[in-house]
Structures are given as C-alpha cells and as structure tokens.
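Before anything else, here's the structure in question.
Only one protein chain is missing; all other protein chains are in place.
For chain A:
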C-alpha cells in the first residue's frame, strides 16, 4: 500500500517524535507551577488573611524542586502535598518571624539540564533556599551553579557522591545510599545471609548505586553471587529473578525506586523465588502493595519513618483530614522534615542565603518525623547529611500491608 520510503519516513518521524516528546518534558516542565493546585496550597497562600495567628507581610520564597513528571512523578506528587500541607501549617502558626512562607514549586522532570536552569530561576525569583531535589544526577549537575549562586539546597537525593563533592551550600536529608547499605549489611549479618544476588535498575538511580553496592558488599565479605540489572518499566522481571534463584543466592538485594518492587514481587511469585527481597526505603511506596498484593510479602526494606512517633501520628491525622483519609506517605513526611529544617534555620538567621546556610550547618533536632525514636538530625561543618545510617526502621509487607519487623 505504501512504498518503503514512506515507511522509512515514518520511522524518521517516530524518532523525531521521541526527540520532541523528550524536549517537551524538559522545557515544558520548567515553567510548570503547581503551588496553588490543592486546598492545602490555598490555605498556605491565604493564611495571612484567614487566620488570626497567621503570618503577614512580604512572603519569604522557598524554591521547591521536584520531578513532577517522568518516572518519579508519583512519589514526587506525595512530596508536593507534604510541602504544601507543612507550609499551610507554618503560615497558620504565624510564619517565620511573622512573615509567611511562599513555595515556588517547579518540575525538573528528573532532568539535570532542567535542574541547572531551575537554580537560576529560583535565584532570580528571590528564593532563599531550594528544597526537595529528588534525583541525585540532578543535584550533581547543579552543584557548580549552586556554589556560584550561593544558595543553600536541602536535597532529598541520597547518593553519597553528593556528599563527597563537599559543596558547602548542599545539604542532604539522609541517610545516603551508603547509610542505607550499612543498615542492609548489618541485617544480612544478623540474619546469617551471606550470598546476596544484587539487582539494580538501569536508571541513573540504580546505575550510580551499583558500584557503591558491589564495593560495600565485597568489603563486608558478602560478595554478590549475581549482579544483574533490570529496566524500571519492564512488564515482567521474572527472568532476572530466575537467574537469582539459580545462582544459589540466599537473598535478593534489589535497588530501585517505587513501583518496580511490585513487578519484582509478582515475578518472584511466578518463579517461586522463596528468598527475601531487600529493597530501598522507596519500597514503602503505596503503589507496591496496591499493585502486588500478597505477592509483596517477601519484600523487606528500611523506612525512614517510625509511625509510632507521636508527631508522625499527629501529622497523619492532619493528612487524613486534608486528603480524604489514607495513610500519610513517607515521602510527604520527609517533605515536612525538609521544610522544618529550613524554616527553623530561617527563624535563626533571617532571610539571607549565607546566614541561612550557616544556620542550617548548626541545625540539630531529635523531634523530626524521620528516623527511629531517639534518633536526631545533626548538621555540622563536616557533616551535611541530616540522618545517619542505622536510624531507619526495618519493615516488610504482610498480606499487602506494611508492618514493622523485629519488634522495632
């Protein structure tokens, strides 16, 4: 019906289409402002007039950078809600020294180039700090421009490569990947597991962690009997799990973000894996239980959140009231902590970037939502990671629900 040249032309158009789609994600997202799209946000922006104790005066702008489109859009959306809820709470309580805070929420789509451009935009918009940055490659790419602009950044990204850059303007929530790995190695040893199969995803998240994981496991005498990779958007991951099963492994360490854990759990059921799957903190993503159901029951992970903490339960109630019930996601609680660090430091320093950076560097609190009971966030000139390894809570899925293990 059509000549081959037309087929080739269509193939070319397909390639062009892909390129255009990729471009549209990056450039379009730069301008995506979302700070007024929820009722929590409305409350945040109007609280100065609405609440008797509310803040007044010129707002203090805080840049919020999240991958609201792309592969990490779902957890990023939870963080966005967490930021907006927290901002509303802070403004209702009088803001920072009587001034309301205003969130300038931008989408970096997980794209380093967009992330670099956003730093300039936040600076020009008068933001005193940038918070939330989710993807490690984005933070690594931004490092130079952050240093030049001299604006403090509190990133959610966990790569220890960020820590090693020792940028005086960059802080991390923590634990870093090495902090998480330390907890995992500790658990392997406690459970007598000596032959892990390592599966890392092929995204930047998994690729950057793979050599770090291999090195740490080797150093601990737990050399992986298999080290393989998988794609986060694969429909079926049973082949990789079958290799793990055939490798003689006694456990699977899977390094990815969010819903691929559901695909892994379903694949494990298909091949009768019968081994524990150890995941990252993001295995707590509610999508995992929803997509995998009971198949997720062999999935273990460390979560930053101890839900027995009174302050966590208090925020959970506010979340349920604001967002029609449901358990507050861990990512939203992390967003609360991030904004708490910045606003409490702002209260000490005032809205000056350099002074804020100095105040963040001496921030310390044992009242944060993240971490076990009794753990503390402590920054210093030598340590820009808030929560150290070993402060997380081991959890697993049981009948499709997250439960704490080992009586923690």
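Assume contacts are C-beta pairs under 8 Å (C-beta built on N, C-alpha and C of every residue); 3 or more make two chains touch, one makes a residue touch a chain; residues count from 1.
The rule is short, and it goes like this: contacts and distances are computed from a predicted model.
Asker: Just by its UniProt name, which of "Sarcosine oxidase subunit delta", "ATP synthase subunit b", "Glycine cleavage system H protein" or "Branched-chain amino acid ABC transporter permease" is the chain not shown in this complex?
Answerer: Of "Sarcosine oxidase subunit delta", "ATP synthase subunit b", "Glycine cleavage system H protein" or "Branched-chain amino acid ABC transporter permease", the absent chain's UniProt record names it "Branched-chain amino acid ABC transporter permease".
Asker: Out of A:230, A:255 or A:377, which is the one that touches the chain we can't see?
Answerer: Residue touching the absent chain, from the options given: A:230.
Asker: Could you tell which one of A:202, A:247, A:376 or A:404 touches the chain left off the display?
Answerer: Hidden-chain contact among the options goes to A:202.
Asker: Can you say which of A:151, A:197 or A:240 touches the chain missing from this structure?
Answerer: In the complete complex, the chain left out is touched by residue A:240.
Asker: In the complete complex, which positions of chain A touch the hidden chain?
Answerer: 1-4, 7-8, 10-11, 13-14, 17-18, 20-21, 24, 68-71, 73-74, 76-77, 202, 228-231, 233-236, 238-240, 242, 258-259, 262-263, 269-272, 286-287, 290-291
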